[in-house]
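Before I ask anything, let me first share the structure, which is written out below as structure tokens.
Apart from one protein chain that is not included, each protein chain of the complex appears where it belongs.
Chains here go by letter, A and B, matching the order in which they are written, and residues are numbered from 1 within each.
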Amino acid sequence: MSGDGDRIERRISRQELLKIAAAAGGAGLLAGRVSGAAAAIEAMTAESGRLQVLDWVGYGYDGGQAMFAAYNKRYPKNKAQIHVMTNEANALNQFNGGLKVDLFRPYIGWVKYFAQSGLVQPWDPKLIPNLKHLNPYMVKAGQYQGKQYGIPDDWGFDEILYRTDKVKPKANSYSLLFDERYKGKIAWFDDIEMPEIAGLLHGYKDTWNQTDAQLKKSKDFLISKKHLVRKIWSSETDMQQLFAGGDIWISYAWPADYAAMKAKGLPVAYMRPREKPIAWVGNFMLMKDTPRPHLAHAYVDAWSSAKSGKWLEDNYFYGHANVLAKPSSTALAKSLQIGNPRALGPANANLDRDIPRRAEYEKAWQEVKAS
Amino acid sequence: MDVALSRYGAWALRAFFVLVVVFLYAPIVILLVFSFNNANIPAFPLSGFTFHWYHQFLTNSDLKSSLKTSAIVAALSSTGAVLLGILSAIALVRHRFRGTGPVAALLLSPLVIPYVVFGLALLLLFHTAGIPRSIFTVVIGHIVITLPYTILVLMPRLQQIDVSLEEAAYDLGASRLRTFRSVTLPLLLPAVVSAYLIAFTTSFDEYAVASFTVGTQPTFPIYLYSAIRFPSNLPQVIAVAVVVISVSLVVVIAAEVGRRVAERRLGAVES
Partner (left out) sequence: MAVEVGTEKLGERQPRRRVSRPSLTAPGLLGLPIAWLAVFFLVPIGIVAAYSVDVLSFGSETHGFTLAAWHDFVHSGIYLRLFWKSVKMSLIVSVVIVVLAYPLAYYLALSGTKRKYVLLLLLIAPFLTSYLLRVLAWTVLLGDEGPINSFLSWTGLRPHDHPLTLIDTRFAVMLVLGYIWLPFVALPIFVSLESLDRRLLEAATDLGASRFTAFRRVTLPLSLPGVMAAFLFVFIPTIGEFVTPSLVGGTSGYMYGNQIVDLFQTGFPDWETGSVLAIFLLAVVVLLTLVFSRFLQPRQVSAS
């Protein structure tokens, strides 16, 4: 329990949170909010054009519109225009290629990287009223050098989706992704998370900071298993299409993919590996030279509302950082640990984090793909 | 007896030809069938007839704006390529100078470069020069890759046009430009139109180079590529495919027929 004094382990209940917020000076909070809002409104009328958002598949008008519907409704002249990123490396490439957006959503392992990159600027917490409802641990994780670079909203796990009628796992383990029995029916994710998973399987102490020898072992392991893989997917709809079509039976996947396959009536299970799943938290980041910073804050605020959170939990089976967002079904909440504030703690998961030697990991992964 | 083919041989080859043509058109026909199929996934058995997908894609504003973008890019780049192609063809055909070979090789060299290399080269150029990507960066790339095609279409036709016609005009005191406008260009017109159409269709359909140079407005192939990769709209996309392929088949055949007819009519200039 909280015996080890680790802040992560400390239970933060909803009641405690509200008490803290009240005690922190309700009046001061209110005053700050009002003046902040007034200034924001003034500034926003000066910002024009559609808000340019770089986000993942399923978070735009291809299914996730409910998440920012409130924003679109309030600023119809600046409706969000969504560009798609398949992962953070892809986002980086798009920036290098000249893409100009106002905000985007990398995940927690990349907060430090982008904060240091000069591409982003910190958020102004005063302009995001819903920030105070967000899980403080996640909020803290989005900070760098004391500034709020990332606003957390969605969170979840990387686990294994498989067809219960076709696949009998030997154990609840990531090793299912490398099971020789299912050659040609397996899909991996196109990201350096694969070497991280290989590291977890090998029991490395810190799979985010593997030594050269460990990284080589992970790489060779992946290369040796690559012949089992039908597709290394970069976009969820790709993978979902293959799953629905019966082309693949086993895949690295996110809870939303489990939700989608269940909705299609497929007999699937979402397996929690005994190595403890890698967990992630999405962090909105604000681009440095955006001409629409206030609109961007408003967009993030809409995403951070309890209403959006509830929609996300009910439909995509993801957790939402807003502690007030409760999913409709308790069974669902339980199975996916949505209501568990310690879900991302080390006892339960391997929360994704910054990789000091990212270039080496990327190189190794490229070599796996080329082999 | 026929020296090239026996009767049996001719029959066998004809059958083979038919087989291949069927193979070439079958996927297109299958797309046609499924574009009217009342189901979300294209699979047998069929599930009933519907116009639904055609109706749907006509109201898809992202799709329509990508078509518009592609049309603009194609029009601009074809114009540029044809203009540069005319200049090049005249220089190569009507003028004798040392270095015709290397110059022709340079002008035709974009034919050889793999588009992935050329695309990323342009990406690096624009990144290094700080030029933001836009419709115009796509046009620039497309002019480069379609220029060889226009030259290859214009040159033979220009060679067919009797030089003495032009010289007669000069003898009468016409300036070069006047000669070109009144003598050369009208005779060259079928090839110019042909070159324009080839450049247009190449640009309209081009994905590889565009994927590196496109800005915020996707061209039609870019839109199509992500629709194929992320197929939530698959039936709609199939309907689009049928329409685009049919239109381009008609255009191609009409253009070719038109060109032959026009050239036959102007035919008296064969030297």
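In the analysis below, contacts are C-beta pairs under 8 Å (C-beta built on N, C-alpha and C of every residue); 3 or more make two chains touch, one makes a residue touch a chain.
Everything numeric here is computed off the predicted structure, so don't read it as measured data.
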Taking the full complex into account, find the residue in B:L63, B:I135, B:A199 or B:A241 that is in contact with the omitted chain. B:A241
Using the touch rule from the top, list residues of chain A that touch the missing partner. 86, 89-90, 92-94, 96-97, 184, 190, 192, 226-227, 229-232, 234, 242, 245-247, 358-359, 362-363, 365-367, 369-371
Suppose we count only contacts with the excluded chain; which residues of chain B make the list? 1-6, 9-10, 13-14, 16-17, 20-21, 23-25, 27-28, 30-31, 34, 41-45, 84-85, 87-88, 90-91, 95, 97, 103, 106-110, 112-118, 120-125, 127-128, 140-141, 143-144, 147, 152-153, 155-156, 165, 168-172, 175-176, 183, 186-187, 201, 205, 207-208, 211-212, 221, 224-225, 228-229, 234, 237-238, 241, 244-245, 248-249, 252-253, 256, 260, 266
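Throughout what follows, only the chains that are shown with their structure count from here on.
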Starting from the mean Cα coordinates of chain A and chain B, work out the distance between those two points in Å. 43
Which residues of chain B touch chain A in the complex? 41, 123, 126-127, 132-133, 212, 215-216, 226, 229-232
In the complex, the residues of chain A that touch chain B are 52, 57, 62, 83-84, 96-100, 235, 237-238, 241, 244-245
